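Heads up, this is only part of the complex; the chains shown haven't been moved.
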Amino acid sequence: MIKVGIIGATGYTGVELLRLLAQHPGVEIAAITSRGEAGTPVPDMFPSLRGRVDLKFESPATANLKACDLVFFATPNGIAMQQAPALLDAGVRVIDLAADFRIADIAEWEKWYGMKHVAPEWVTKAVYGLPEINRHGIREARLIANPGCYPTAVQLGLMPLLEAGLADPASLIADAKSGVSGAGRKAEIPTLFSEASDNFKAYGVLGHRHLPEIRQGLSRMAGAAVGLTFVPHLTPLIRGIHATLYARIKAGADFQALYEQRYANEPFVDVLPAKSHPDTRSVRASNFCRIAIHRPQDGDTLVILSVIDNLVKGAAGQAVQNMNIMFGRSETEGLWQLPVLP
Amino acid sequence: MIKVGIIGATGYTGVELLRLLAQHPGVEIAAITSRGEAGTPVPDMFPSLRGRVDLKFESPATANLKACDLVFFATPNGIAMQQAPALLDAGVRVIDLAADFRIADIAEWEKWYGMKHVAPEWVTKAVYGLPEINRHGIREARLIANPGCYPTAVQLGLMPLLEAGLADPASLIADAKSGVSGAGRKAEIPTLFSEASDNFKAYGVLGHRHLPEIRQGLSRMAGAAVGLTFVPHLTPLIRGIHATLYARIKAGADFQALYEQRYANEPFVDVLPAKSHPDTRSVRASNFCRIAIHRPQDGDTLVILSVIDNLVKGAAGQAVQNMNIMFGRSETEGLWQLPVLP
């Protein structure tokens, strides 16, 4: 049994982690902390867990996290960089679901996140937890930087193409649409039902924090700096990301076969048959990413459609997948639930 | 392994059965039939099942259903009464998720369903598949009449009260609200997104087919004919039923304790603490029923709130629960997934 702790489990990423871990046969949840909710039984906040998660939220100060094998940080940005090093030094392995360790370039990180990084040495040691590209590194990692939701959908959608050098890396476009849970469980007016329902909008067109993370990942795949226009949108669904990706191809190729081969052994990436259109609900509440490739009018623009559940493959599910790899479990353990449709 | 067949698995009840059975460790799905979709691979219709259900829909004519231990009918009303008897005679056990065997009074059934019953002898032999009241009968049953969605939510909500004889049975009110999936996967204008979204309405106030089924169940509990006003409503959610039940009490009692004791050993009925308001998402995609009891202003009207997922405890999940009981499996096997929240 892997003994795990969760720091900051009162948000959507946290409750999704709890849902997955409570059903995982190889995990014991030892501690769940929350500064604001210390003492509250977890099911009082999340009745969906009644009878299955009997713990209370503990104060971070008193929780015995150092006795864990693994601690998940489901906290806002800027917390893990402060608290993870002590745990790491004590031999606890850590998966940070926030952004603290995702960007190798510290100055770039500080620019986008608006704060000073207090643990830059751990950024170097952290492994970016996208199993489809870093599986070996993840196995041995002490600290995992779990990818962002948009970055997961976009990187998986462009990986085969960029690795094969078949697209012009200078003019990539990622038009991404996210369900509202991506904004988190925070009391804010723009994500109220009466604001976000029956409505659609872009946001952050001039710059979104996931841009440098995506650009870093794509550049590694392409072996060169990429030019990327990234436009996120808010769409009225609870869960789901749909990335519509546009790439100018350099030469013809059997792109369908390229993708199928690249992902042939990936348990959670599903390349759909030609001419398909994945819908977000086909991955709802599951750890799958489904991808379709189109070349309209046989032109030089390739259109790739990539869908994930932002809370699962885009956050908590990917974290559990990383945990499975780190601890030598079957990679799909506890993640084999089928999507909920309808 | 229980070898099962599913007749008519192209609707929402059918795909939900497939989702649950494909994850059930003790089941082998041997055949899935559909008159209209014979030859189509199941995942072509339901991409959520890709890689996990490899069967094709078969023609009912050619499928070897008699080799099954159990056959589920996920068909429209009126099909099972025609096709089930031959299977039953061949020794196959049957669970009908439609209404053919639910109403003991054949004339009443024929009035509400507008057709002649062709297998009345099996109505007598059928067991009404509500485990919380008929567990023993279900164990030995050859034929299960799986309850309707509204009837499940309403009966579980009123059962302790009526069994205890604490309410006036003459003036019960069930104000029930259902998600749109309850209307099935049929191409009809009233359930289009642009009609049913951002909208709320009652329907069938003068008479809904679930009324006689509920009345029969409540009368058995009360030991006398009940007077029931049943008003169903369509609400813009995919899954979920919320029944708001009003009963005039005859005398004071500790109703909270009454409910908690009645359901203390029921794995899928959860009585919430006093003053709670269950929301439908707290049972989404799970087999739970959650119930809260209120007595406003200490008056003589008791208000009971009962929520289920209409496709799970209200259909496919309850069918699997019945199957587990019939075949001596743990009652919760394959049904232990946590609700999906958010």
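Residue numbering begins at 1 within each chain, and the chains themselves are lettered A and B in the order written.
By definition in this document, a contact is a pair of C-beta atoms (placed from the backbone, for glycine too) under 8 Å apart; a residue touches a chain by one contact, two chains touch by 3 or more.
All figures in this text were calculated on a predicted structure; none of them were measured in a lab.
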{"item": "Homomeric complex, total chain copies (2 given)", "value": "4"}
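Methods note: only the chains that are shown with their structure count from here on.
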{"item": "Euclidean distance of C-alpha centroids - subunit A vs subunit B, Å", "value": "36"}
{"item": "Residues of subunit B that touch subunit A when the two form their complex", "value": "12, 15, 19, 22-23, 46-52, 181, 185, 197-198, 238-239, 270, 272, 276, 278-279, 281-286, 290, 311, 336-342"}
